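Can you read through this structure? Questions will come right after.
The complex is shown incomplete by one protein chain, all other protein chains being positioned as in the whole.
Let's turn to subunit A:
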Amino acid sequence: MGPDDGAEDAMRLDEDGAAEVLARAVDGVRPPTPRLVDGAVRRGRRLRARRRAGTAAAACVAAGPVTAVSLWGGAPRSGGVEPRSPTGRTDGGPGPVRVPDFSAYPSTAEAVPPGKERISARATALALKETLPWDLESSQYAGRNQAGKWLGVVPYDTSARLRVAGRGTDGEVKVDFQSQFYAQMDDGTDGSPRAGLEKWYACARFRAQDHVRRCEVARLADGSVLLTYEKRSGARASRHADLLQADGHRVAVGAQAGAGGEPPLTLGALRGVVTSHRWRLFVDPEVNERAKALKPFETLGG
């Protein structure tokens, strides 16, 4: 972080500040202690019984991960619950919008529908490439796939980035695709994620030192919520479009300019990218298959 970054004041990431960073990363986490202890006692009893039976070696292995069981199985992910009708609608502006109510939605991983697959990192990069304006050249594809990887309390799915050039500029465009975003935004305010989501999808969350301009938030016709904004700080400029789909998935696309230049996508172009029908968590196998031809592609480490 540079000396002009306000983040230094908020969070120092040197040896002295590291403890604070780690503390803040788990601040407010309320573990399910009674359930964990009960489970530990059950497992401990089994372990002790096995030890007594002279099978300690087997016990060591059994203490590792246990088989996954999804309570949601193959059931419809929303249990037939639809987002509540919008109570207000805006065509775009800095004012607040009402987000869908996801409180009845599941907070665990979604089951893969029959005949579908989770979108791969490579297919995410391909979708990004193919939703860019036609006159932009893309290269240097990279992505990471965290399907099944839980971050905090929700699955974090795929992300991808690529270099773009054209229109007399160049830079990088990235996308983060995250399912069940609502589940991690439950801040405990009212027992639902709505309050957290409404804080996130609001221009008011930015402060002066964030150097945010042209912030708008809109409730789209399909019930999704779109936040767009531009950031300018010194020679650095970037534009962002953050979409909360009506099914609770989040697509966040950002375009970063090269040194001193303009970001390669306008806010309008980003809006087109982020609202593409291509952003689906589960896709036909052919989609992932076709993406295998995307080269060169770097798989980013997890």
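In this text, contacts are C-beta pairs under 8 Å (C-beta built on N, C-alpha and C of every residue); 3 or more make two chains touch, one makes a residue touch a chain; residues count from 1.
By our rule, contacts and distances are computed from a predicted model.
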item	value
Absent chain [UniProt protein name; select from "Heme exporter protein B", "Carbohydrate ABC transporter substrate-binding protein", "Quinol:cytochrome c oxidoreductase iron-sulfur protein" or "RNA polymerase sigma24 factor"]	"RNA polymerase sigma24 factor"
Positions on subunit A contacted by the hidden chain, ascending	1, 5-7, 9-11, 13-15, 18-19, 21-37, 39-48, 51, 61, 63-71, 107-109, 148-153, 156, 183-188, 191, 196, 199-200, 205-207, 209-210, 212, 231, 301-302
